[in-house]
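All protein chains but one are shown at their positions in the complex.
Here the chain labels run A and B in written order, and each chain numbers its own residues starting at 1.
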Amino acid sequence: MTGNRSRRRDRVPGARLSFGRVVVATMVSVLLLGAGNATAARAPWERVEVIQELLNGAEPQRDAIQLDLPAVTQDGSSVAVTVDIESPMTQDDHVERLYLFALGNPSPELLEVRFTPLSGRAGISTRIRLDSSQTVVALARTSDGDWLADVRDVRVTVSGCLSRDDTYASEDLMQTRVRVPPNFERGESAEVRTLIQHPMETGLRTDASDRPIPENIVRSFEAHLDGAPVVTARLHRAIAANPFLLFHVAPERSGELSLSWEEDTGDKAQVTAAVRVD
Amino acid sequence: MKLSKSISRRESLKWIGVAGLSAAFGAYVRPAWAGSANGRVVVVGGGFGGATAAKYLKRLAPSLDVTLIEPQTRYITCPFTNLYLGGVRAFETLWHDYTELREVYGVRVVHQLAEDVDADRRVVKLADGEVLTWDRLILSPGIDLRWDALEGYDESASERAPHAWKPGAQSRLLRQQLEAMEDGGTFILVAPDNPYRCPPGPYERVSMVAHYCKTHKPRSKILLLDSKDAFSKQDLFTEGWKANYGDMIEWVGRSQDGRVLRVDADRLEVETEFGTVHKADVLNVVPPQKAGIIADRAGVSDASGWAPIKARTFESRQVPGVYVIGDATEAAPMPKSGFLANVQAKMTVQAVMADLAGQPAPEPSWANTCYSLITPEWGITVAGVYEVYDDVLREVPGSGGVSPLDASAVFRRQEADFARGWYAGIAQDVWGTRSSS
Partner (left out) sequence: MFDTLRPRHFFVIGLPLFVLCVTAGLLLAGDSEPADQAETLPDAVESGDAEGRVPLDSRAEIIAMSCAACHGTDGRKATAIPALAGKPAPVLEALLLAYKRDQMPDATVMPRLAKGYTDEELASVAEYFSALSPE
């Protein structure tokens, strides 16, 4: 897992004690000391129950994690989200978990991802459902037990020019698509794209005769490289239909990537893909 | 006042059929401040938004000094270029000029490129070095294409694989390629994710291409690779395609691996999110877009690439005194349509006039209708009425919506006729061009 990983954001990973960092750290310390009572200074999202339970009093850092999603979206049924976390992703120092929340949804949980050093890069992309304009929160915990957080406000409108087709063909249910790079450089992370056909029924809709349609979702996803976990994910009902998940893998040698999805009925879909390291 | 109005109405109901009576009451008088608004307003961009703004500024406040900056002496509309591509309308019928704005309304029209805006000094710098000062600035710059957004698709690639999303030489190129395509060829259109100019545009375009191919190249195939899982008037398009073109048009949504990530213009190939490579005979790439570049220079656009505006006035949220209208704005739920650019211009003109007079802007109201043609005799629409509610834009509850499914041929025909009527009407309202319908 040696350095030189390709990154979208260059954040000088080597410069551990740069002048800028010292200044920022000092400022943050001053602010925190000045605030005296930490909870009083907390943002509203930090007081949301599910987040409070996770943080358990910890103060999340805001600089090493980036949550990207559009400030305004015309279609709340499928909003692209990307999270990227700066981390060496070594055995000693890596991001262990990532949580995504949409605070204005009927239930805030979106996604929970577990990374390993084999991920090479703690970053994911997916598509989520947003019920209304609201705040989306990404929370991550490192192997040191530190918490990282990033927050975005999103305005959701329903465009007059968009009409939504809410029916899904059943013949390709649980059909998967995977895109793995044709070759990897040893230890370098590269992105893997996955998708599974699934309506992700929220349990909040009713059918034509007004009967509630029961919740039916793909609840988990796992990626293993020759048996070793790369990422595992817990999906909630506000992941958009036909769940899309982009993650990273940094293989040391050629092998077989095994991907599996599990529906809440227990049904599974599985697919393997060759990973070639030059 | 209200009482007398209501009596008038009762009277008028009694006297229905008596022509000319209505002229006796209801003569409209604008607030006193409106006509006497003074100052210098510069409008950048001579399209649906900008040309309308310049015209209505002078119509409503003739004493204003109004300058319109537009590099082209001849404006070509985006609406109805699809009809040109389908061979059902001559390109020249999409051309409009600024004669009437200049001669009838007294707008100073400067055919130059606006290169920069200094909002602190309240000046616009033109490409030829001229510097114009303004009291209020209205930007209606339309869109620019994001050449960096789709791997392999830059300006030179568009010479092989045209976008034709800004009309002109690109439209002609795409039409020529379509004419040169052999019967049995594959036409691929790559459609972007939201937001982009004219949400139903890509779908009308493949309709018009199919209309052309049905007659001239009936064995051809049309593939629409989409970065979205849903699109404007989807059910109506799907119904119309099936009824008129059978299986000629195939739409591939994002979840079916329709999202294109890489373009090879030399080989006329595109590669999707999950690695499928499609080969085209004619490749039409509609790339992701952003506000026209002057919006960046003026500082009114944000990280999204679009210009956030105040709902009531369309004044920039980032630069006071600068108003932004049309496709460049981030004005959802309003779609990026020529119709709305036209109506936004009129509302913003009133806000600008009010502001110059030190008055609050009147309560605005916007309507929109997007017409699309599936065949020259098969029109469909989506309409909406918009208002400000809680300081944000919203569609008036209960208003708007799309044409019905399963409508009669007469109904579709009528909406197609109205589409042509709309084009003539709005062209007259914007440029005063007396286009035939």
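Going forward, a contact is a pair of C-beta atoms (placed from the backbone, for glycine too) under 8 Å apart; a residue touches a chain by one contact, two chains touch by 3 or more.
The structure displayed is predicted, hence computed values, not measured ones.
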Among the displayed chains, the hidden one touches B
Which listed residue, B:184, B:360 or B:425, touches the chain dropped from view? B:425
Positions on chain B where the hidden chain makes contact: 1-3, 5-6, 8-10, 12-13, 15-23, 25-32, 34-36, 56, 59-61, 100, 104-105, 339, 342-343, 346-347, 350, 362-369, 381, 383-385, 387, 396, 398-401, 403, 410-411, 414-415, 417-418, 420-422, 424-426, 428-429, 432, 434-437
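By definition in this document, only the chains that are shown with their structure count from here on.
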Using CA atom averages as chain centres, what separation in Å is found between chain A and chain B? 36
Can you check the complex and tell me which residues of chain B touch chain A? 193-195, 199-200, 228-235, 255, 257, 273-275, 302-304, 330, 332-335, 337, 368, 370, 382-384, 386, 392-395, 400, 402
For the complex, which residues does chain A have touching chain B? 70-75, 77-78, 80, 155, 157-165, 177-179, 193, 195, 197, 241-242, 244
